[in-house]
Structures are given as C-alpha cells and as structure tokens.
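This is the structure I have questions about; it appears just below.
With one protein chain removed, the remaining protein chains of the complex are shown where they sit.
Right, chain A next:
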Amino acid sequence: MNLFGNAVPWRSIAKEALERTAIVTRFLCLLHVTNTYICTPTLVYGPSMLPTLNLTGDVLLAERVSHRLGKVRPGDVVLVRSPVDPRKSLTKRVVAMGGDKVTFVVDPRNSDRVRTITVPRGHVWIQGDNIYASRDSRQFGAVPYGLVEGKILCRCILMCIVASIVCIKRTPCSPMQVWPLDGFGLLHH
C-alpha cells in the first residue's frame, strides 16, 4: 500500500488542520484582548478584605477600562499588582488618591497610634477592609497608579459555587492573593 498514493489526501488534511489552528488562534487572541482590555474574572481569597469578600474565596468580575481612563476614585475596590512581589496581584480598597492626606491606624492590634501622610502625585493609597489582617499601604507605602490593573465590579455567585466544588490548591492563612484566570483558562500562582 503506497502511503503517498492517492489513498490519503494529505493536502486536504493539512489545509483543514491549518484552518482549525487559525480558528483556535483567533479565539485565543480574542480571549486575551477581552481579558486585558475589557473585563476578566479573578479568584480572590484571604482575610484582608473581610467582611466585603470571603475568606475562602470569591470569584469577582474585574473591569479593565476605567483605570486606563483615570476613573479610579477613593472607595473603589481595585486589583493591584503587588509592589512587593510582582508575580502576585492584590485586591484592596482605594482610600486616597495622589495629593490627598490620609490618616490611618498604623498597627491596630498593638496600639492606637495614628499617622497622617500626604499621598504623592501619581500614587494611590490602598487598604484592606480588615485592617487587623491586611498587608497594604500601611506597610509598603503609597502605590504608583501604574500598578492598578482593574476595578472590581461584582461577584459572580454562580462561579463561586463552581469554584468551591472544584478542588483548588491554596495556602492557608496567606495574605490576600489573587489567582487570575488568564485568557487561556489557566490558574496562575
């Protein structure tokens, strides 16, 4: 049997494979563009945003349009790349923008000492809602606006149920970490 004879249509197989790859590539590019420029779901867990967000995990929808237009305001919950470890993202609330004065309790577990700082221009001051268990601007200072990656819109309740059913590896008692579901459906650390 001659493999390269008329029996096996190599050209049409190759053509179809190429077409299918093109469709998959286009879909993945569309997914990447949507996740980077429009909105993306993220999985967050940790104690630093209690009672707003769950300790054991929440799936949130983060929109990625308004921070590019400069429309982040005090009171927004934002997705921020950590200034301490650039591979992690944090979810915190914006308390003050550049130019504002912010007054905060430095270490609420041990003392009542309060400090007031002026946030430098082009930076934001982020704090977790649960100030007793949150590593935020009180420890690492004001964060440049360029590290803000998105604004949290809402919680996806259905996805929370799915996420709690699927077994996801996580470290207990770690500071608030976000595992973004990137465009290709993989959970990063």
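Basically, a contact is a pair of C-beta atoms (placed from the backbone, for glycine too) under 8 Å apart; a residue touches a chain by one contact, two chains touch by 3 or more; residues count from 1.
Throughout what follows, contacts and distances are computed from a predicted model.
Colleague: Leaving aside the chains you can see, what is the UniProt protein name of the one that's missing? Options: "Serine palmitoyltransferase 1", "Mitochondrial inner membrane protease subunit 2", "Oil body-associated protein 1A" or "tRNA (adenine(58)-N(1))-methyltransferase catalytic subunit TRMT61A".
Modeller: "Mitochondrial inner membrane protease subunit 2"
Colleague: Out of A:Thr25, A:Thr56, A:Thr103 or A:Thr118, point to the residue that touches the absent chain in the complete complex.
Modeller: The missing chain is touched by A:Thr25.
Colleague: So one chain is hidden, and I want to know which residue out of A:Ser48, A:Ser82 or A:Asn130 touches that hidden chain in the complete assembly.
Modeller: Of the listed residues, the one touching the omitted chain is A:Ser82.
Colleague: Since one chain has been left out of the picture, which residues of chain A touch it in the full complex?
Modeller: 25-26, 28-30, 32-33, 36, 81-87, 120-123, 140, 143-148
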